[in-house]
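Shown below is the structure under consideration.
All protein chains of the complex are present and in place, except for one that has been dropped.
Chain nomenclature is as follows: A, B and C, assigned in order of appearance, with residue numbering initiated at 1 for each chain independently.
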Amino acid sequence: MTRSPVRPHLVLAVAGIALAGCEGVQSALYASGVEAREIRLLFWVATGVCAAVLLLVMVIGTLALAGSTRVRAWLAREQLVIALGLILPVVVLSGLLTYALLVLQAGAARNASATDSSVTIVGKRWWWEVVYRDADGRSVVSANELRLPLGRPVSLRLVSDDVIHSFWAPNIAGKLDMIPGRVNRLTIQSDKLGVSRGQCAEYCGGPHALMAFHVVTLPDAEYQAWLAREASTARVPTTAAQRRGAALFIESGCGACHSIRGTEARGTIGPDLTHVGSRVSIGAATLPADAASFARWITDNQHIKPENLMPPFRHLAPEDLDALAAYLASLD
Amino acid sequence: MNVGRFRRAKSIALIVLATLVSLALLAAAFIASGLYNVAASESHFAVTTKLLAVTLRRSVETHSLSVEGMPSDDDLVPLGANHFAAACAPCHGSPAARRNPVVLNMLPAPPPLGEVASRWSPEQLFWIVRHGFKYTGMPAWPGEGRDDEVWALVAFLQRLPDIGEAQYRDLTGAAGIADRTEGPMPAFADPGANLARSCARCHGAEGAPPVSRRVPALHGQSAAYLERALREYRDGTRSSGFMEPVAAALASGEIEAIVEDYAGYDRIGSPAVAKDAESLERGRLIAQNGVRESGIPPCLACHSGRASKQFPVLAGLSAEYMTGQLSLWRRGLRDRSAYGAIMAVIANRLSDRQIRDVTGYLESLRDARPADAPDPGGARE
Amino acid sequence: MTTGDSTRQTQRAVSIVWLLAYLLAGPLIWSVQFAIVYALHAAACATASEPAAEGWIPLAMAVVTGACVAAALAVVACRGRLNRAIFGTGQGSRAYDVISLLLIVLATIAILWSGLAMALLQPCSLPQI
Partner (left out) sequence: MMVKPDRDLPNPGPRPAGEEDLLKRIWETPKGWRVLSAVNNTAVGTAYLGIAFLFFLMAGMLALVMRGQLAMPNSDLVSQDLYNQIFTVHGTTMMFLFAVPAIEALGVLLLPQMLAARDLPFPRLSAFAIWAYVIGGLVFFSTIFYDLAPKGGWFMYPPLTLTEYSPGNNADFWLLGIGFIEISAIAGAVEIVVGTLKTRPPGMTLAKMPIFAWSMLIFAGMIIFAFPAVILATMLLEIERSFGWPFFSADKGGDPLLWQHLFWFFGHPEVYIIFLPAAGLVSMIVPTIARHPLVGYNLIVVALIAAGFFSFGLWVHHMFTTGIPALSLGFFSAASMAVAIPSGIQVFSWIATIAAGRRSFRITTASLFVLGFLFIFTIGGLTGVLVALVPLDFQLHDSYFVVAHFHYVLVGGMVFPLFATFYYWLPMVSRNPLSERAGRWVFWLMFLGFNITFLPMHATGLLGMPRRVWTYPAGLGWESLNMISTIGAFVLGAGVLLFVIDLVRRFRPGEREDQNPWGAGTLEWLPADVYSTRSIPRVASREPLWDQPGLAKDVEAGRYYLPDAPTGGRETIVTTPVEAEPEYIIRMPGNGWAHVWAAVFTASSFLLLTVKLVVPALICAVLAIVSFIVWAWALDHGPAREPVEIGGGIRLATYRTGPSSHSWWAMIVLILVAASLYVAFVFSYLYLWVVSPEVWAPNGAPALPSLHWPAGAALLLIFGTGVIVLAKRLLPEPGRRNLGGACLLLLAAICLAAAGAVEIYGHWSSGLRPTLNAYGAMVYMASALNLQVALAVLIMAGFVVGRGFAGKLDRERRVTFDNTLMLLLYGAGQTLLGLILVHGFPRAVG
């Protein structure tokens, strides 16, 4: 199987997830984006301040309980309440508030200065449609995975097709809701190569827990190459099994819901599968994107992800199922 | 004084208890002795007969109180008539045939049904046909959850008093088999010849439409689909009081023969029914484009004959039949097969109005895949 | 019930109203400021065609905030007179004065904090970080 030049990075990254169980692949503390980094610093500063206050309360409380009579008499005054309960919080909170507002303003300014919204993400029950606009202004439809060019700000348009969802890739930036009837904009910038994970953060019913995605950061050149490939039509099946799978895809009616550009399948209800084999995962980050997972998903998706909107296809004979899975896995 | 009252109450209770115990012992002894005669040749005491009759009537009256929702259309009668001829007449007789002597030696003997409609209300008839009677030989309806089929029979039974021999032969004679009901045994127990005619009784023979709009026209459907349907009826994954007994009696070779026949016939469209143009247009959009917001894929993506041969072609099928099947899916009665599970998901996403529109449109189609059909991708804006 | 009786009752009912107004002056002023600046900002940003260019929004909010701080200061300055008006002579209580004053202090802090937000944030820009 030939691999395009964009693959090696991804393969390593995916292998990394699979092997190490890589703690921090979905974590606000392992920041790999400008926004997440600024928030992380704010978090540590504010947490430090709060910890100091907690310590103060505990020390004073202990003294009040077990201090000497003199200390206790000194503590038992309204002035203490005013000083520690009123003046101290005002000073501390004014500082924290100012800091937070400055961070907020910096982000808002970044958002305002990002003019083009090159990526639209549509929240759906329970997956993500990701639409890129390529250099020629054409739409490139993908799903359940966001690819980012390293070090370049990208402005995301966040919308919803049904209920409220929330887009949250904690390593890159904070979350922002996707609300029917509204368009929200989030400008993000990833500054670390590799794969991280995100998840819907607003309860959206049913398998809300299983509505996740991956964020893949590529060097700019690789990103451009990838985008060009993503815009192209699907790979033509090469082996006999893949060809059988391609025929089965049409024959079984999969094309009523899914698109594979370059074939008869032009459905718009489920995710676009044109390059599904090149993604990190399927089923909105519930299974790795390999042939075995495709086979499992097709027959058993209601157990893997209860209440998801795809019907189970259990009628396929084992060899047909393998052929179909092989075809889908070959769509890179 | 209080104590005295308590003692009296206690002794009364003891006497009652002792009586009950001795009665129970007597009854046990009678049963154990084998003195009771269970012979069908021995009729009940008159009082027992009377008691049983009252019990039966009261039971039906009470239990049928919850029955409702009788559909009212004439299309039910021919369907009911043909099932009657095949399944009921062997025991109960018909306007064209008296009851068989074998049957007359049952206890109780199945009554002739000529007057049945005057004795029972439609709801009561429904309950009887649906649930049968204990200890009589009257079976319950075999198709699980298929109340819609029961109503067809009820509709016929209601008309039965007014139906003479000629009209009866007319109703059931479409395939020239009405006389078979005079045979000694129920037709469904005879896996003999005339199977094709047996199917044609309801589904219509070559060139002839089905007897009712509730019955699908099988003409020109793929053999693979028809065979699957019969096998599903046979193994109980698809339920029908009409089809399951028939399918159960079929041997594998017979199934192939029948489905080859029907697959080879020319397709038969439903007679044109005047349709509201707006509804047809809405139906066309659903069938050809699907409804993206509701997750409804275009029907014709699978059901136009170009996809798997396992999917039925819907063009020209009657709207009543399709609506009926969709409602079975929505009631959870058709998702036991692998194929049924796929459609179950979609059927549950269709609203009543969408079902009306899309079945109307599909019925009006003459070609399996209309020439002006944009492909499923047409839904993309 | 005589007329005099009825008047006396009415006065009593008023007195708790005035007492509450005196106690709650600070929070009430804060509520007014908060409601006005928030509503003003939300409505202006939602309806204005070119929101960022609307220079009057920060100005209006600043005026409202200033007015509310002034009102709070005025209440503090006139405390003695208000106290006499509400309680008559010698009926007041130190507790009410302390509560009223501290609430004004807290409210003023809250008002100033929302002023801080106005100073640091551009109106109508979307909140991304």
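Structure notes:
Just so it is clear, a residue touches a chain if its C-beta (ideal position, glycine included) is under 8 Å from a C-beta of that chain, and two chains touch if they have at least 3 such contacts.
None of these values were measured; they are calculated from a predicted model.
All shown chains touched by the missing chain in the whole complex, by label: A, C.
Within the whole complex, the absent chain has one touching residue among A:A143, A:V163, A:I269 or A:A295, and that is A:V163. Residue A:C200 is the one among A:V34, A:V122, A:A143 or A:C200 that touches the chain not shown.
Mapped onto chain C, the footprint of the missing chain covers residues 1, 6, 9-10, 12-13, 15-16, 19, 23-24, 27, 30-31, 34, 37-38, 41-43, 45-47, 93, 95-96, 98-99, 102-103, 106-107, 109-110, 113-114, 116-118, 120-127, 129.
Mapped onto chain A, the interface with the missing chain covers residues 17, 21-29, 36, 38-39, 42-43, 46-47, 50, 53-54, 57-58, 60-61, 63-67, 71-73, 75-78, 80-82, 84-86, 88-90, 93, 96-97, 99-101, 103-105, 107-108, 125, 162-164, 166, 168, 170-171, 173-177, 179-182, 184-185, 197, 199-210, 286, 306-307.
Here is the rule we use: only the chains that are shown with their structure count from here on.
With chains as nodes and touching pairs as edges, the resulting graph is an open line.
Ranking all chains by how far their C-alpha centres lie from the centre of chain B, first place goes to C. With each centre defined as the average position of its C-alpha atoms, the distance from chain A to chain C rounds to 44 Å.
Spacing of chain A relative to chain B, judged by their CA centroids, is 52 angstrom. Within chain B, contacts with two or more other chains are made by no residue at all.
Within the complex formed with chain B, the residues of chain A that make contact are 161-162, 250-253, 255-257, 259, 264-269, 309-315.
The touching residues of chain B, when paired with chain A in their complex, are 290, 292-293, 295-298, 301-302, 307-308, 310-311, 337-339, 341-346, 375-377, 379-380. On chain C, the positions that touch chain A within their shared complex are 52, 105-106, 109, 113, 116-117, 120-122, 125-129.
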